[in-house]
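Pasting in a structure now, in structure tokens, and then I'll have a few things to ask.
Shown here: the complex without one of its protein chains, the others still in place.
So that you can tell them apart, the chains are marked A, B and C in the order they are listed, and the count of residues begins at 1 in each.
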Amino acid sequence: MVCYQNYFYLPSYNSSIFHTCSFILNSKAINMSFARYKKKIEEGDTIILYLGYENMHAVTMKRGQTFQTKYGAMRHADVIGMDYGSKVQCPKGYLYVLQPTPDLWTQNLPHRTQILYATDISIVTMQLDLKPGSVVVESGTGSGSLSHSIIRTIAPTGHLHTFEFHQQRAEKAREEFWEHGLKEYVTVAHRDVCQDGFDLENIADAVFLDLPRPWEAMSSAKTAMKVTGGRLCSFSPCIEQVQRSCEYLRDLGFEEVTTMECLLRNFDVRTVNLPIVDMGPTGHPSKEDTSQNTDLKQEVTEQTTSQVKKLKSGNRDSTSQRELKNVPPCFDLIGKKESESFFFKTGITPTNMPGHTGFLTFATLYPS
Amino acid sequence: MVCYQNYFYLPSYNSSIFHTCSFILNSKAINMSFARYKKKIEEGDTIILYLGYENMHAVTMKRGQTFQTKYGAMRHADVIGMDYGSKVQCPKGYLYVLQPTPDLWTQNLPHRTQILYATDISIVTMQLDLKPGSVVVESGTGSGSLSHSIIRTIAPTGHLHTFEFHQQRAEKAREEFWEHGLKEYVTVAHRDVCQDGFDLENIADAVFLDLPRPWEAMSSAKTAMKVTGGRLCSFSPCIEQVQRSCEYLRDLGFEEVTTMECLLRNFDVRTVNLPIVDMGPTGHPSKEDTSQNTDLKQEVTEQTTSQVKKLKSGNRDSTSQRELKNVPPCFDLIGKKESESFFFKTGITPTNMPGHTGFLTFATLYPS
Amino acid sequence: MASDTSAAGSIPDNLSTQHIIKEGDQVILKKGKNIKVFQIKKRRQVWLEKAKFTLDGTIGHPYGTTFEVKNGKMIKVEKSILPEKEALAEGGKDNRDLLDQDSNQKLTRDDIEKMKKDGIKGKEIIDQLIENSSTFQSKTVFAQAKWIKKKKIKHLLEFTILKPSARLLCEMHHTKNPSRICFMRVDSLAQILSRGNVRAHSTVAVVDTCMGLVVGAVMERLGGFGKVIHFHQGITPVRPAMDSFDFPAEILNNLYSYPLDRVNSIESDQTKPDISSGTKSSNGAACVEKSPGEISSQSFTEKLEDVSTPSQETGEDTSAQGDTAKSVDMSTPSQETTSNVENTEDGADDINSQEIPGCSENMEIEEEDKPVKTDMEQRKRKGIDRETNRQLREQKIQEARDVILEKNIDCLIVACKFHPTPIVLALLKYVAPSRPIVVFGQYKEPILDCYEYLRKDGGMVNYRVSEAWLREYQVMEMRTHPVISMSGGGGYLLTATTVAKSDTPK
Partner (left out) sequence: MASDTSAAGSIPDNLSTQHIIKEGDQVILKKGKNIKVFQIKKRRQVWLEKAKFTLDGTIGHPYGTTFEVKNGKMIKVEKSILPEKEALAEGGKDNRDLLDQDSNQKLTRDDIEKMKKDGIKGKEIIDQLIENSSTFQSKTVFAQAKWIKKKKIKHLLEFTILKPSARLLCEMHHTKNPSRICFMRVDSLAQILSRGNVRAHSTVAVVDTCMGLVVGAVMERLGGFGKVIHFHQGITPVRPAMDSFDFPAEILNNLYSYPLDRVNSIESDQTKPDISSGTKSSNGAACVEKSPGEISSQSFTEKLEDVSTPSQETGEDTSAQGDTAKSVDMSTPSQETTSNVENTEDGADDINSQEIPGCSENMEIEEEDKPVKTDMEQRKRKGIDRETNRQLREQKIQEARDVILEKNIDCLIVACKFHPTPIVLALLKYVAPSRPIVVFGQYKEPILDCYEYLRKDGGMVNYRVSEAWLREYQVMEMRTHPVISMSGGGGYLLTATTVAKSDTPK
């Protein structure tokens, strides 16, 4: 297969394929909703409709268009001019209009590939020492999930050079950056860096690789890095890639080669009502009971028999009122115990969570 | 180097090296403290002295001997005849005498090698479907940590065949099993199973391998397994061993090849007193405050100025008495808030914990 | 080679009767991670993985045999030596030239369904799928292997028949209805048994509302030696998970049951009339009122008592835990619930139970005709009148009580949906000194609470509160990595060792 080695820099492309592209771009207003915080929604802004947790949509505002939500239709024209963060009433419910952040974009972007998620992105950004002014080289661009975060962090004085070997994806990413008002911070190239290298020399503070055979791009990555040194990250889903990458990196003179993984466990905060079992009426205790702390047991169980009927009619307030008097005398710091229930707040761990996204290998190139 | 291929079965050994061994064994009484629960400590029992969390010692009882603890000397003779679980007063403190369990033994055994710890042991026992009557093959014996747990689970009708290529260790393990009254459930062999195989045929329900090159023993392990099939486990610290093991197992016709890891995180249960910051006196709030919930803020801060002096003299009880009246009216289920502190119970996670012990690879051999 | 002990089994116990699948056996059908218990019953149709078939073809084969469903029957599969290795076509280098399209597969869903109905073997269907895929040849070798594996799981109806075990049953329930076993993951069960030092010749007290799963696992580890006392909710114990173990009578004889609502009167001597049912149902009603999630399990118990139809495997039950947890936290219901986690759980459960529509039906079949083995089953025989039943039950309870009153329990295990603290405090005095206790819980807070009360109560050492973290790996050439999806939590454990409480020093 043929690999295009041309660079398509946004301001200068003129091949036929990009005429189409320009046409699309021109039909939409360029907005700055990604580049800076702003107060009001304008036409052309990409905004986030927040309907509920993990129920969001990224929509680009265009007068005359309507967006269907589970709460009914929302006309773009009604939203344009509103403040970001406003509540929007729809026929069957309401939603919020949010300004996009790279994090929100990552949650809502159109997937053209597997993407990096927020947790890994945060680690990459930190471990590559990114900050305004950093010059970063990335391959591949993929769906642009990480790219948006990199640009967020290195703007306004840094620059991202991102490379993608799949032509459609490179074009689409370029189009998105344009739409999002980020064009001055990024250069998108359609190029197979494993085969043809980055063709960059001594400009990068950091390099990020998300490639099936990252070692093929490592020598060229080293060339791209500043003579004052820098950091490199390679993202690999499987350990074999990591093993080979680490070996290559060490052979190339990279140091501090470390591999890590970060998983996020979300907690669902809930009030739990754990029933206290009825252990029946106490008989005549036959023997000495050495336990000093039978108070609790007796308290709990004696309440049970006498208060069962009350509970049926009692609402929460009257229950907790009574509770304050009957509470075991000890200084209790977890939840609230009533006669038949132990109420407490807890963070419920998910039954299923992402168990693996990828291994992140970092390395430092020191000045030679 | 020469590898001893002889079997040294306990009842029949007679080489000179075992005369020494027998001498040692004969000088100690054989006890059953490992085989079954019993009430009283007898001479020859191995017991666990419990001085505190992760501060224990395994000691074999022998009249006339004395054991030095941080609380001073403890004479064995004073302990013999006591009930297990008793509190023993020492010159500078007290301790408890516990009957050993395989778990306690694992925590306190003399390390001759890296050992398997309780969490991995529990997984191995469960995943190998061990129960009374199971016949198990193990290599290597190592320090006997897993062996004790296997024997616990398969007794009284099962048997463990354990193999160790290091002669000293094989002898020491044999001696320990004897001392612990477990001899009828276990056969210890000094043998390099990678080189010479297990020399067992169709007797095992389960095989456990903890070897640097486990694949060298897998074919022989398959031969050792019952024609009705069984389970195999291979413990490996590094992924390269796992990769090769899985390939070998599949090639040998093992199925359901799965690799897992289990880590235990202990919680240190503590009451935490988190200070509530003093945000100073409230000024004249100039504008509309849209928040419905300033009650809490005001409550907290107003209490602060008026009650600071009281707090200095107040003990816990009077504080919490007052607290009941001033508590925010919401139905709070986490801890207890006083004017300057938030008290709660928490499980503190360790700063450092074991991050890896090994990979456990399991496989099933179905009847052919 | 020589072996000097009687149990070492140098006699190769070839296919003895217990290794052969027989009519009436409780068996596990396993297809990858999908595990399901059935009872072998001739000419009975079972539903599984959208297929309907009889198990007749499995009878007489050894456990561990794999069968394929063909024309509604189970046919033994002859395995090749290298089941995981596939002859792969020459693959493309990478996916740069693949365009996203919906029409890469020419076979329609209907085509495939028709082939299945025509009794065409799964292997052939997959070959057809490869032939009709426009993208297969340009996929990389690894992508091809992944694709074939996925299709195999989807279209190959192959089941391995296994004997039930604690491991398999725990995995099954944890996948299908985790809330019914308090979300106990298999590694937690493993730790309960190990840290509880459960072994032959022990007396183990188990507070189990996990369908009897823990009771069953303990009995498996006792192997017929020792005693198990099941402290259970309700008048009679309900433990379908234990029933699935298919224990022989000699092992079941070691099982004692004691109702939780009579724990406070263990020490009092009189054999009371069975008035506890009144107390129980009012307790139950309070539960229902406060937490709608409890309805199902409560009504389930009542159904058993009144109608004697243990169809406990209904789909609705799977979300019980979720509902309980949600009960209070509904302050801003419209816009924000953060209920993703819980919803995911429920969703997963629902999918599971929908995917296997025969679920409840089959369990019903399974329960109905079980041979007379458990006391629960015995009670159902129509000829025995209620009074005899009650007396029999009372006699058994008194036997259990006698065991408890010896105050020589070797291990106390609490794994239930109730707050553990009062239960542990009430039962602790019957445990001998220098013995382990194990408290399992789905939530961390009750475990911390229990720890605090036990510390105050004294009488124990060597406390440990822990949570485990279990991770599986996919180990394949150039594709080795931790499994993409993992369990977020397997439960919390408190363990400690009893000591003599008022022992005089020295």
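As a working rule, contacts are C-beta pairs under 8 Å (C-beta built on N, C-alpha and C of every residue); 3 or more make two chains touch, one makes a residue touch a chain.
In this text, all values refer to a predicted model and were calculated from it rather than measured experimentally.
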Contacting the left-out chain in the complete assembly, out of C:Lys150, C:Lys407 or C:Lys456: C:Lys456
Footprint left on chain B by the chain that the document does not show: 1, 51-54, 93-96, 112, 165-166, 168, 192, 212, 237-241, 261, 265-287, 289-294, 296-297, 300-301, 304-305, 308-309, 311-312, 330, 334-335, 337, 340-346, 348-356, 358-359
For chain A, residues in touch with the removed chain: 7, 9, 11-12, 36-37, 39, 50, 53, 78, 83-89, 94, 96-99, 101-103, 118-119, 121-123, 125-127, 129, 131-133, 135, 149, 152-153, 155-159, 161, 184-185, 187, 199-203, 226-229, 239, 242-243, 246-247, 250-251, 253, 255, 257-267, 269, 345-347, 359, 361, 364, 366-368
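Throughout what follows, only the chains that are shown with their structure count from here on.
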Distance-maximising chain from chain B - centres being C-alpha averages: A
Whole-Å separation of chain centres (CA-atom averages), chain A against chain B: 37
Interface hub residues of chain B, defined as touching at least two other chains: 239, 345
Touching two or more other chains - residues of chain C: 444, 448-449, 452, 471-472, 477, 480
